[in-house]
Every structure is written in C-alpha cells, then in structure tokens.
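The other protein chains are all here in position, but one chain of the complex has been omitted.
Chain nomenclature is as follows: A and B, assigned in order of appearance, with residue numbering initiated at 1 for each chain independently.
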Amino acid sequence: MMAGSNLENVLRSGTFAVTGELGPPKSGDMEVVRKKARILKGHVDAVNITDCQTAIVRMSSLTAGLIALSEGVEPVMQMTCRDRNRIGMQADILGASALGIKNLLCLTGDHQKFGNHPQSKGVFDMDSIQLLQMVKGMRDDKKFQCGEDIKKAEPRLFLGCAANPFADPFEFRPVRLAKKVEAGADFVQTQIIYNIEKFRKFMEIVRDLGLHERCFILAGVTPPKSLGMARYMKKFVPGLDVTDEVIQRLSDAKDQKEEGIDICVDIINQVREIPGVSGVHVMAIEWEEAVPEIVKRAGLSDRPEPTGIEPVLTSTGAIEEAVDKARQEAKIELEGQLKKAKAEAQATRDLLAKEKEKVASEISGLKKQIEEAKNMVSRKEAEIRKLTEELKKAKESMDESQAVKPTVQAKEAAVGVSPLLSAREQQVLNSLNKGLAALKEVLGLDDAQFEAMRRFLEAEFMLQLGTAVVQAGPLETAKAESEVSRPVVETPTVEPAMEVSEDKRTERPKEVVNLVAKGNVALHNKDYPKAVEAFKKALEIASDDEKAKEGLEQAREALAKEKEAADKAVKVKEVEGLPPCPEELDPEEWKQKWIVRFTARGNVALMKGDYEAAKREFQKALELDPDYEKAKDGLRRAENQEDIFVPDVELGQEAVAAPKAEKAPESQKPEPAAEVKPEEETPPEEEAVPAEEEKEEVAEKPAAPQPKPKVEISAPAGEGVKDLSVASLAKDEPPLEERAKGIPEDVYKEPCTGVIQSVSIGDGDKAITVGGETALPFHTFEGDIPNMPRTAYEVLDAPPEEWPECLVRYYSDVINDSAAWAKKCVSEFGAEAICLSLDSTDPNGPNVSSADAAQIAKKVIEAVDVPIILWGCGNAEKDTETLREITSLIENRNVCIGPLTDANYRTLGATAMAFQYPVVASTPIDVNLAKQLNILLENLGVHLDHILMDPSIGAVGYGLEYTYSVMERIRLAALTQQDEKLSPPIVCNLGREVWKAKETRLPTDAELGDQERRGVLMEAITASTLLLAGGELAIMRHPKAINLTKVLIDGML
Amino acid sequence: MIIAERKPMKELLEMVSDVKRLLIVGCRGCVAVCSAGGDKEVSILAAALRLGMKKAGKQIEIDEDTLVRQCDPEYIDPLNDRASDYDAVLSMACGVGVNFIADRCPDVNVMPALNTTFYGANLSSGEWKEMCAGCGACVLHLTGGLCPVARCAKSLSNGPCGGSQGGRCEINPDVDCIWQQIYDKLSSLNRKEELRQIMPIRDWTTAGHGGPRRRIREDLLP
Partner (left out) sequence: MSKIKGFCCNYTLSVDIEALIKEGLVPEDLEIERLPCTGRLEVPQLLDAFSDGAEAVFVVGCQLDKCHNLSGSYRASKRVKYAKRILEELDIDPDRVEMFFAGRGETEPVVEAARIMASRSKG
C-alpha cells in the first residue's frame, strides 16, 4: 500500500475501478463542489479534482478536494507544473497529505495561452515526469527535492499520471508512459478515448513493455453531450481523436444526450475487454448527472464499499449534520424493521391460527407453557420500555453536548441492554424452542410447518422486545451508534452481530459462540481451514455443541472439495509450473495470460539490460508456447544482448515501416564500408580541384598538383608562375553526334536563326576577323563558327602605376616604351592583337595631351603588324580629341578605336566612318542601351559589321554574373530573335577589371595562396566565362592567363 | 544573434516628447544584422520621428550615428563627450547597449528604441526564429541539438506533452513541436533510445534565477 486510499484499495483488490471528474467552480462557492460531489458519490471510487483546467482560474484543487472529502467522496487531487515552482508544489503536497488527501495526479498542465490569463508567466519549473519523481522521493525516501530529510510525517500519496495515446509521435507514447511509471506513477488515466483501435494498439505496446504490471491503467471516457461538442473536440482539442463514427452516431440520433451516454457505455464495454485495463475514468465535463446513468448502464454501479475516506478537517456544522443524518437513518431503518417483523408476524399468526385450531385439544398443556412465556415477555416489555426511555434521554442529551460524548453514552446504554436481556430471555427462547421441537414430534409436523411456527414465536418475541434481534442480522442500536460516532459509512460488522444473536438464543459459553461465529464467517469467506480450526476449538470447549459440529462437518466437506478441485487444477497446470488458475478462468486462458506476462517481464528485463533474467522469462514463455513469436524474438535479443526500444507491433502500415527501418542499420553494422562516412566525402573534392587545374594548366607544376599554402608562404613572392606555356586540352573525345547516338537530334539541338556580324581588324595577313557565327558560343554542333574568339594584349601608353609586381615583371624591361612593349608582346608572347590603352590622357589623371598620346600611339602602330585597338581613357571629350589626333597621324592602318559612348559617338563615329575603322561601342551594362547605341551608330552611317560591342564587364567576384547575363541576353537576341541591332561581336576589356580587383593585389599568404597564381586564374576564369557568354575578343594582361584562355578556345573548337 | 524589433512609434514619440535635441545611436552588431538597429534603421527612425514630432507641432533636432558595437566600452565611452550636446540619446542597440551606456555614461540620458526579443537565427529575409534561451546549462547534446528549453512552449524536459499533433504544438499550429523534431532527429541518428532516460529536474540558477550572471576568464583579466 502506498497511501491506503480507496482508489488504491479498489485497484489492488482487482475490482474494475471507476473514477469521475469534478471541475471546481470559478468562484468561492463551496456548494457547487458539494452538489457535484453528491451526484458522484457512490457511483465512482474516487473523483479527480482538476487544477485550473485549460488554464482558467478556478477554486484550487486542494480546497475543492477537501470539500469533496468532507462529503465522503474520495478526491484525486490534480497538480500541474504550470502555476507553481517546486517550493509551492511541495508545500501544497504537505498540506494535502496532512488534510487527508491520498491521491495525487501529476500533470504538466495546459499552456496558459488557452486560459483566461494568457498574459501570465508559465512557471514550468519542471515537467510532470519530474514532478512524479519529486513526490515519489518525498513519499518513499522521505526527502524534499533538494535532498533534505522530511523528519516527520512524509506525504503518503497514491500517485497518478496522464497518458495520451492519440498524440504524436505515437510510437513514443508508450515509452513516455514507461518514463512516468519509472518516475513513480502508480496509476495512469488516459486521454478521452473514442478511437478504440488506436487505444488497443497503444495497449499492446504497453503490455509488451510490461507497464500494465507496474501500474494500474484507467481508460478515459467522456460522453459527448451533443453533436456540437463532439465536433468541437474533433476540431479544436489537440490530442483528441474523435472518430467519424461517433460524429455519425450523434448526427443520426434523435436524442443526442441519450446517444452520447450510449456511446460512452459502448466504449467502456470495449475498453474493459482490453487486457491491462484496470478501470475507467469517466470525465463528464459539466455533465456530472450523466455519470450515475453511465455507470449503471455499463453494469458498474455495484461499487465496493468505500474505505479509507477520512476527512481530517470538518466543521461543527458538518458533524451535526452527519449526526442528524445518521440518527435519522437509524430511525428509519428501525421502523422499517419493526414494520416488517409485524407483517411477518401477522402472516405467521394467520397460518398458525389454523394449525392451532386443528390441534387445539391436544396442546392445552403446552398452551399453558406458552401463556407463561407470554407473561414473562410482557414483564420484559416493561423493562425494555424503561430502557428505551433511557436511550431516548441519552439521545436528547446528545443533541446538546459534543459529538463524541453521546456516542459514549449511547454505547453505554447499548452495553447495558444486553446483560439484562440475555439471561432469562434466552432461557425462555430456549425452552420455547425445546417445546416446539417436542410439538413437532408429537404432531408429526413437516419441516415447513414447524419453521413457520418457530418463526412466528420468534417474531412475537421480537415484537415485544421492541428492539431487533434478528437472526444473523446486525443489532440496530449498534449500527446507529457506529454511524453517529463517525460520518463515514462503514461495512456493517457481521461478526459481533452474530455473536449477540447466538448469545441470546443459547446458553452456550461465550467463547464457544465466538468461535462458532468465527468459524461461520470463515466458512462464508470460503476460508475453510480457518473455519475448521475455529469449529474444532469450539468443540474442545463444548464437545457437544451442535452448531459447532454442524459447522465443522460443513467446513471439512468444503475443504475436501476444494482440495479435490485444487488437485485437479494442479494436475492441469503443474506441468506448466504456473500458479493455480483462478476459478473464473479456463486453464487455456490462464496459460495465455502467463505467456504474455512472461514475455512482458522479459521485455522489462531486456529494457533494464538484465539479459539473463530476460532470457529466463522468455524461456518460460516459450515453454508454454514454443511458437510465440514475441518471446522468440525477445529470447534472440536477450541472447544477442540487444536492447529493445519499441517492440514490433502490428500498427498501421506507417508504424510497421518505422521499426523495420530502424532495424536496417543494425543489420548493416558489421559492414561499415557500406555506409558513407564523412571522411570519404572529402577525397572526391580534393580530386575535383586538380581535375580543374589539369584542364587549364596541366603543364604547371605537374609534380605537385595540389596547392600547398605552407610551401608558398616561404617561397619568395613572384615564384608562383615560372612557365608560361600551357598544355593543350585533350581533343580525343568523339564528336557529339557519336556520343548522342540514339537520341533524336532535335532533343539536344536548337539551331539558331540569326547570324553574328563578322568584323575584321588589322591589315594584311595579320588581320583578324571575329564573329560571323550562327550558333551560341562553342556550340559547334548547332551551327557554323567560322572565326574563333581572339585575345589581345593590353599595352599602356605610360608605365602603369598600380599593376602588381607579379604582372609588371613580364614587361619591366619595356615598361617605359609602349612600342617596345607591344613588340615584346608580339614577338615574345605571340600576341594576336594589341590594345593600346591611353590611360594617361585622363583629365583626372596625368592628363597627357592628345598630341603626345598620338605620338606614342603612332610609334606603337608602327612597331607591330598585328591588329591594334586604341582604347581611350573613358572621358568622352578627351577621347574624341585624342583619337582624332591619332587617326590624323596614321595613314592607312586599319585600327579599331574606342570606346564610343552616347556622348561622343557622333564625332568619333564620323571619324571612324571616314577611315572605315571598326569601332568599340561602349555602353553601361544593359541590353537596351547597347542596342540603342548600335542604332544610333547605324543611323550615323556606321555599319554593324564595323562595330564591336563593349557591354561593360565585371571581373569574377565583381559582377561577373551580371555581365554574363547581359551578354547572354544580347547573344540570344541576335541569334534566336534575329535582332540585327544586337548582332555585332562583343569585345571584353577584362584585364583592367581583373587586375584592379583587390584580390589580385593582396600579397601571397596562407589563406589566399600565391598572388600571381591567383591573379592569373582570376583573369583566365573571367575570360573563359565571358567567352562562354558570347565574347569574341578578350583584352587581357597576363601572358599566362592569355595562354590559358587560348588553350581553352583551341580545345573547345 | 540577439533579435530585436523597433518599439511602436507612439511609444517612442511619447518617450521623446519633451526632448529638443536627440541623438539616435545605432549599433552595427546583432541588431544591424537583424535589421532592427543598423545605419538604415537609424535613418528611418530619425525621419519618422521628425515627421511625427512635426505633426505633433513640436520642435526636435535629431542627429544620427551608428556605433560599431554598444557592448564594448571603447565604442560607447566617446558618448560621454557628446552628452552635453543632447537632451537624450535614443539607443537602437539591444538592451545590453542601453544598459551599458547607462552604466558608463553618467551624463547621458539614454532611452531604448528597441524591444529586445530573443536569441535567434535568420530563417529567410525578414524572418527570425528563437533558438536559444541562454539558460546557462546546455542540454543540446541530449536532444539532437534542438533546444526544448527555448523551443518548447512548456520547456519540457522529457518528451512531447499530450498536445503534440502532427508535428505541431498545441499552442499554435504555426509552431513546430520541438519534441517531435527531437524525436525525429534522434531517430534518424539511431539514438532515440536515449529518450528513455529521465532528464532530472533542472537547476535554474544558471538561467538567471540565481541572480544576475557574470562570466570571468582569469587569463584575460587586465
């Protein structure tokens, strides 16, 4: 016993328990609680008192619980973690225990958001499981949560918890219940059940975990009061599964309330059948009146007499009320008894009258004796009257005095009665009996006649006594007394009553009477050995006591029978080594129960990691049923020392899939290679890096393809690129047509309808032509690409100030002489074209005069024979001036001039047109602006085949994506939409963009690697990207980057 | 990072109703990243306050500044020198910044422009979510890296309550049930057995219930 509460007693006795629910009022009105308690009283074993359910402020559960207790209803106090911290909770627990509360239901509590104070601060110092742990510690270890001892009177509480089989994740729900049981729950009440199937599955797992053996499970039910309520619950109450069937039944019903009760009863009947369910918890929310009806219809109205309900605190008012009530009850019962006896006497009298007449003459002598007895009875009557008078007086005085006192007085009065009665009165009765026995013999009466006569006489006797002496019935005064002393209904004690009546009928020694009575009680309780013992003892004292003899015989007979039955039972079951099968079960059922039980125990042991014990249990189960899969499985696990989590249970399909999936990795364990480990993910990445390098710079550092930042730190800057040569791309790949064999051509080919203008720069055989294609860049399979993209070396008109050393060093010998520089590019690096940037003419910079710049340009043009692009500083006015100056100096060299913008296209356009120079039309990065400038130039008379578009580009990391997108759109417009105005080739002046980026200027370090390599790659990547987007001519700076780009172009075409 | 949001304009207007010269000080730390108190927000607030005060018929001069951080002394101490130029300083930092200015700048009349809300992460542009409660006793190793203290409405320690339905929390269908996620995460890591362990009652002293918290690293002390 944990607490000795009525609920605990009922559950432990194996009776199917019924609990109810009482919601305290949203006021201080005690009557509401009293009223609800009275409705439920006698129909349920205990009543849950909710703790501000749904977070709405109500009378506290402790207080309402005490009020219910004073009504004789056992409360189950609910306690949530929402409103109090561990200090407040422990304080309330001590108080509750002190005042007689014996059941505590531990809950986390609904979130305050749902209640009428959603702004409040939720405490949640702990959760329900931790609360259970704490109270268990207080009860069993006598310790506060902090570890301090509870020196006196630790709280004795029967601990409960809630479980919701319908919340998610379903598989975790039984596990969570297991945690609660582990933490200290003695019983559990479930969420409202409508979906029986799901609950059944839940219980199956619960049984497999052995939880039904470790705690009592009460299934929660609620009668839906109306269709609306059912719909509301289905829709809005989280974790409540109202089935469509229930909704349907209600909507079809004529009387929804009736149907609601029926639904509830049906559910109770079904959950009762589920093994492991020890009771039901009927929650009739604000519909307490339905509970008695539900309990009745479910056949559960025969509740065991409550025990252990003892309110500690009661007001004097309550005591008076209780005393009054008890007195009234006693009075009514007494009157009833008298009436009954009178009626019976009358009936017997009539019967006897006939008999009397028949035998009148022969019984005159006996009559005399009867007469005598009657006289004696009347004398007794007088005495009794006197005593009754006294009793009355005592009762009156009791009204005035305290409650305890009259009890004592009444007791004394009662005690006073019996000695007066017993002696002579018994004698009379005895002689009467003897006389009657003689009469029976003389008259040859049959048993019925005799019995009738005997009863008449006894009735008459009682009638005259005025107090009840009913055979084997309780002494009424004694009963009244017990009720007066305590406002608690107690089981009427059978033993003393029998004792008294026996005592009155015979003169047997009291001891014998006691023993015989004891024997009879034992007989009644089927405790035959005890009965035999009692009767034997009685016979030792009075060897000829008939009753004792009779009893002994009966007891022995019964004992023999029982033994026989037991022997039989043992014969059936001994083989299986099970405890004897209870009578109400057939052995096969019993066996099944034990198979499940052993398996459950096995699982419990398995869970605890006690594999030996688990093995034993599973073996036991298998002895009973060698084919029981669960036990087999368990045994296997125990032998392999595997742990279990959720045993395989046939759930819904999804649920079945889950455990299977779980198993899979286990079975794979021995082959770790099959799993992809994170370490294994890295090598492919590392491989990817050299692969890229191979593509673009195979020749470079072939021995050490992987970047080693450490080495490069120590290496002097500038050692990054030693070799400018680049190996060409592998070209041995079969053509696309071959690779795409079997795939219809139109799937991968999307031929274009437009054509890009061909633009030629330069003179003679060194002249280059770009453009002219009818396909997207490098889409050789879709159209004609007559001219490959080209690269040009950028040469400055003055020594560069901001070029990093790693770039300058290739030109350091010629840096002061643009012509020599250009020459070096052509002769040493094999430049296809030169772009002379006239940066120094910038009015915001050195502002070199146009004339001086023109001289430099002239020298450059004369120094090399490759095509030349003259690129101004970007200042429209100055560029016009400079470029015009240059064109006047050079004669018939076909140079390309730029940039032409919307500000100077008229003047420069005219110049270009005059000399038939190709021009660079430069616009801010935008398709429409580019097109617009082309149109303007065309309007001016510049043909599209003399225009190179410069859409303004950005280096990688500096808007490359935007550039790409714009160029792509230009190219698509020209090729797929035949937008002629966008058909000139595109020139990308990218070297300057790349080499002004911060990343190309930062020195070599561990993080960014070698500076030169970095710059080269940035330039090469920018170039290759732009060529893929549609660029035809790339103006670049670093020879290595140019070589890489060239190799790419070569490899792709 | 620390997530914050601007207080309602009405509250702010009332706060500065008697101020003639105001300095709005933003912070380029967390609140800039969560678009609550960086340079942009400072200029928006300044414009809004000017308009609001003008509408109320009041004069106000508002200057704007944004500090690197407001939780390090070197950035806020210069405010001391500027204190005399302003009637009030409206800090657009989190509560830390406001407090720190109040602590270190005796003459500055500092006011908060933001409500500091939580420690969170940026889900997508314009959306932030609470991830940590700063409870001082991390249990994330037991819960698959997902925090039940910060992300469960009841800060449960031992699994989902009965209100978990379809992965959602009972308090709001927009809120995920973090315990469902913990369960899923640990299941996928093959660790769900660990959830059978009862997590003991927590010690909340580290969560600030033991008084204001302080952290000291001896080796770094001056």
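Convention: contacts are C-beta pairs under 8 Å (C-beta built on N, C-alpha and C of every residue); 3 or more make two chains touch, one makes a residue touch a chain.
All of these numbers come straight from a predicted model, not from anything done at the bench.
Contact with the chain not shown here comes from a single listed residue; of B:Cys30, B:Ala46 or B:Ala153, that residue is B:Ala46. From the options B:Lys20, B:Lys54 or B:Arg104, the residue with contact to the chain not on display is B:Lys54.
Residue positions on chain B in contact with the hidden chain: 8-10, 13, 40, 43-44, 46-48, 50-52, 54-55, in rising order.
Please note the rule applied: only the chains that are shown with their structure count from here on.
Here chain A touches chain B in the complex through residues 81-82, 86, 108-111, 113-114, 122, 124-127, 129-130, 133-134, 145, 162-164, 167-169, 172, 175-176, 178-179, 182-183, 191, 238-239, 607, 643, 645, 662, 665, going by the rule given at the top.
On the chain B side of its complex with chain A, the touching residues are 153-167, 170-172, 177, 180, 183-184, 187, 190, 192-193, 195-196, 198-202, 204.
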